[in-house]
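One protein chain omitted, others in place.
Should a chain be cited, it is by its letter among A and B, assigned in written order, with residues numbered from 1 in that chain.
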Amino acid sequence: MAYLVSHPDEVKVVSKRFGKGATDLDRYLELDGYKALQKALTMQPDAIINEVKASNLRGRGGAGFPTGMKWSFVPKQSPKPKYVLCNGDESEPGTCKDRLIFEHDPHSVIEGVMIAALAVRSKTGYIYLRGEYRYLIQIMEKAVADAYARGFIGKNIFGSGVDLDIFVHSGAGAYEVGEESALMESLEGKRGVPRIRPPFPAVVGLWGGPTVINNAETLASVPHIILGGGEWFASLGAPKNGGTRLFCMSGELERPGVYELPMGYNLKKMIYDVSGGMVKGKKLKGVVPGGSSVQILTADELDVAMDFDSVLKAGSMLGSGGVIVIDEQMCIVKFALRVTQFYQHESCGWCIPCREGTDWMKKTLVRMHSGGGVAKDIDNLKYLAENMLGRTFCPLGDAAAMPIISYIQKFRSEFEDHLNGKPCPYEKVAEVALA
Amino acid sequence: MPDVTLTVDGKKLTVPAETLLIEACKSTGIEVPSFCYYPNLSLQGACRMCLVEIEKMPKLQTACTTPVTEGMVVTTESDKIKQARKSMIELLLANHPLDCPVCDAGGECELQDMTFKYGAAESKFMDLKNHREEQQWSPVVYFDRPRCILCYRCIRACGEGMDVWALGIQNRGSGSIIAPNKEDHLECEECGMCIDICPVGALTSGAYRYKTRPWEMKHIGTVCTHCGDGCKTTLGVRRADTGMQIVRGDNRDKSGINGDFLCVKGRYAFDFAHHPERLQQPLIKRDGKLIQTTWEQAFELIAKKFQAILTSDGPASIGVIGSNHTSNEENYLLQKFARLTLGTNNIDHHRTTDFPAFASALAGKENVTASMRDVLHAPAILLIGNDPTNQHPLLAWQIRSNVRLHRAKLYVVNSAPIKLRRQAASFAEIAPGSEGSFVQFLSGKDATADSIASAKLTREALTQLRDQLKNEKELVIIFGSELRDGDVKTLIDFGLAQGAKFICLGDYSNSRGAADMGLYPDMLPGYAPVSSATQFHEEWLDEIPTTPGMNLLQMMDAAKDGKLKALYVVGSNPAARYNIDPFVLSKSFVVVQDMFVTETAKIADVVLPVANAYEKSGTCTNTCGDVQMLKKAGEFAGVRNDFECIVRIAARMGYDVHKLVPFTGGGTRADMGQTRGAQSGEADRHAVWLADHNLEPKMSPYDPTALLDEIQRLVPGYDISRLTLLAGQDVHSQLVQIAGATGTGDPALIMPANDSLFTSGTLGRFSDTLNTVYERYNPPAGLEIAADYDPTVRMES
Partner (left out) sequence: MKFSDQLEQRFATMVTHYPTKRSVLVPMLLYIQDELGTLTDEAIHEIAQRVELSELEVRNVVSYYSMLRTHPVGKYNFQVCTNVSCLLRGADDIFEHCKKKLGIANKGTTPDGLFTVEEVECIGACSWAPAMMLNYDFHENLTPEKIDQLIDSLKKKEQQ
């Protein structure tokens, strides 16, 4: 069970039912549950899409694509069935927010999926959760079963004449499946290798039918937008970055946890006020603001508004909302190695640059960190990363390349400290400290 | 959709909408490199070699997955692109064993070529490469993981192309590996397409690996000598003690009728040519034993014996049996020899299907036979009988490819659930032996329906099928030897009424040629009856006997009765095929031309060791009627080709060989010079022009092209483009001019070969490689390693 935290600066929208027993359907109904769905049932599909467009809601999975626009790409008429797919394959290191939604407010995801289905005239939704989240799959399955039992899902929901089915689906361990086309492959019972795009899922998706794929947090935001109105939601955040966002604060912080803050909230405040600053005796070295795949920001670069556009301007990305705070005792080479090890492990292997690039980056970093680094290693690493960037089959290659390039750019001296037989200076510190 | 105009490297070009950028570039002569892209296979976008710059797109794009759009401006070579491609090569090489000096693919490797082009010569990496041991997946397929670049071509060729799905991809990331269907080995059709299509040396052939280097071989594209489909196989030959030995068969140049395809036989079953039991010297029987002799003595004995028998017992006492593997020129020569030199129509061959009935039913119609190429493009196909997957692998490939790439509608009518049913829009499993009744049903005889219907096929379904077929325009109808005689006629009349084209399936590489060239006791070349006046009667310089001769079985009966005094068997093994008691022929003088001491050769008085189809020039005709050129690839010391043997026997008998072979040389000297046919194919361009116009002087009686001139002039349908033939292409012959052909072939004489993928009649028994594969799937009794490759299990795409 994940622990809840709170802070006065929080604006609780998606998290408003956290800790309030909303897994229970009756309790959920008391807390305005399924009201948005009932409202949506009275709306034209286009009106739903327009409301979401007006909300400036952008994809919470990491890419930040405007949700309303994504929905509007789905053709109105389709000979093949249309689908809504909730991406709950939360796997980006530093990210643990969807978990809380599934755990505390499962019906909000169901409701979001259903509204999306109404918006694109789909009759079937799937909620895909990563296999490791078994206890959440059980929660979700129960929520779906409860909703079916009340007739909220199924035939003729709320007497509207609309039929809508929702199914919960388990993954089995694969970060790559978080990529939307790989997610569809996985749901179809295949290896989680991304598809060639175009065609995009909105046109040719699951089993060839038009498919809307959204992150769980994105979909959980939708009922609130329908009830509160797009303009209200947009006003909570920054320009073109509507609403609030669950930020996952991790690292050596006094009060790590998941906080719901308005889009555009200041990163420095997020660290020093909301999360209580660094653990006593630790100093901040850098921050990875959006999950392990984004560029690092140094201690001097933290005065940034946490919305998609501002973080991009600051040289990184808002990504998945996983704010990883790195302290001075962490060796950047070791950190780079751990990040690279992850992408090497998770690369699907389909394309050359990602498959081979992550492998050689890992090999080089392992050797460097264990004292076998040579001068050309640093440039080689950079060369590998730069030649992966923008050339891989899917964004995983970029995710593996971007952080490494930024680490070398901003912490080159730490890499240089590992060359020519010099052992990792940080390991030494640890040893000394032990002695 | 309207065509699209785009600019590539400053060139404006217009291509059909939805064309892939990589193909559009190709059409204007710009080659965009790729490993994973392969025409007609599904798109991968995996190797990233085809990255190009497209205006208004910030990232490089893969040309193999990008359809062209109006006004697109593309750059295919720039520093940025070069660097991207170079880095891909560097990454591939980083983990590559770089064992090029010993790798089979060295010199023929796309990775080598690409490295050369993009100059990834510097080694940046110093860490250990990932290694895995080499695996043997089947008698003929080896896999060397470290060389694999994961282009997935093999998986797609096997699955999408062959519909076998025996290869997959396992693990992920840098651990990704191509995996065979039985964990550590393969169970499949052993076609070896995975080896051919592999751009590097990861998949290698058990029959070839580590034997030689590609540049040490000469590569000759000729026609496969096994089934009747006529695939082009490229034979790699290298000098050995016995002459030019064939060390490899493959499909590297893809220019043949078979496109990308080649089966297990065309690829591996060339090794009969250097089988240890291959004869190198003529044999004569002395005291019941075959002993070695000289060519002189052998020819002398044959000529003397034939002469003596002709004098004492007359032409009717000699019989001739021809071959399904020899060239058209040899077959034509053999029947001419029988009819003119021996003066008999006692000539036949092992018939595998009813070509005479086919020719007779089509007599006088134009453009009604389908070529092997037509099968790839026909909008609808009806297949009655036969199992092409086993008996006509190329035909099966064409059908599958057509269904997959062009959405052809396939109707399969068969008494067994043959594998091609998986591509069929409609599969009618009829009662065993009811193919003829089905044809009668098609023609409107509803009463036959009861005998066709089975537990798996209702009468209603039959009627529905007939209605559907009647509505198919441009149907290609393909039928096996199950249909004979009157049934063939009925089927063809049914099809002709709606403009269908036809293919009659016969077994072996030149069975159609043997039939077309008149290896029948009652028919001359072109199925012309012996009894009526024909162009042959006018042109041939000697008299043609007009009464039909004995067929093969009648000859055996005559031999039993002591009336067949001599039998001349060229490239055939009737003793085994027709299960003839050796005693039957004990009183006859038997001459056999073969590579081996076959069951028939065992009972011969003289055995002449001859060349096979891979060791000679000439033409052959596949079961569809497509004519192709055989090119001499191998050599085997001591043997001569059948053509020469026939001419020499005739000459020894005192017959004027000018009457057999219209060569323009002067008198025949004692040795009559060297066999020239062997050297054809190396002519200069002037000679090619002459040859195309049939003006090339034919100076030798052993020149098969001298007879090809005559065949082209006299045999209906064979007036085909010689230039196309010389260029190594196939030319479809039409049966159009055969008005009045007779269908008197006795259907009882037809014995289909019933070869499987891993057998090939007598020839196949002498291919060790083919036998090894065969035994792998058909283990001798007592060994329980039977294959459980189930062709009915199919991967979903």
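To be clear about the criterion, contacts are C-beta pairs under 8 Å (C-beta built on N, C-alpha and C of every residue); 3 or more make two chains touch, one makes a residue touch a chain.
In this text the structure is predicted, and so the values were computed from the model without any measurement.
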Selected from A:Lys53, A:Arg99, A:His224 or A:His369 as touching the chain missing from the view: A:Arg99
Hidden-chain contact residue, picked from the options B:Thr19, B:Thr65, B:Thr115 or B:Asn181: B:Asn181
Tell me which residue among A:Ser91, A:Ser108 or A:Gln295 touches the hidden chain in the full complex. A:Ser91
Tell me which residue among B:Pro67, B:Pro97, B:Pro146 or B:Gly168 touches the hidden chain in the full complex. B:Gly168
Missing-chain contacts on subunit B, rising order, are 165-172, 179-183, 793-796
Residues belonging to subunit A that touch the chain removed from view: 1-3, 81, 90-96, 98-99, 130-135, 165, 167, 169-175, 186-192, 207, 248-252, 256-258, 288, 292, 322, 324-327, 330, 334-335, 338-339, 342, 345-346, 348
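Definition applied: only the chains that are shown with their structure count from here on.
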So, in whole Å, the Cα centroid of subunit A is separated from that of subunit B by 57
Would you tell me which residues of subunit B are touching subunit A in their complex? 43-48, 51, 58-60, 65, 83-84, 87-88, 90-92, 94-95, 124-128, 130, 149-150, 169, 171-176
Which positions of subunit A touch subunit B when the two form their complex? 174, 176, 191, 196, 344-353, 355-360, 363-364, 366-367, 374, 376, 380, 383, 387, 390-393
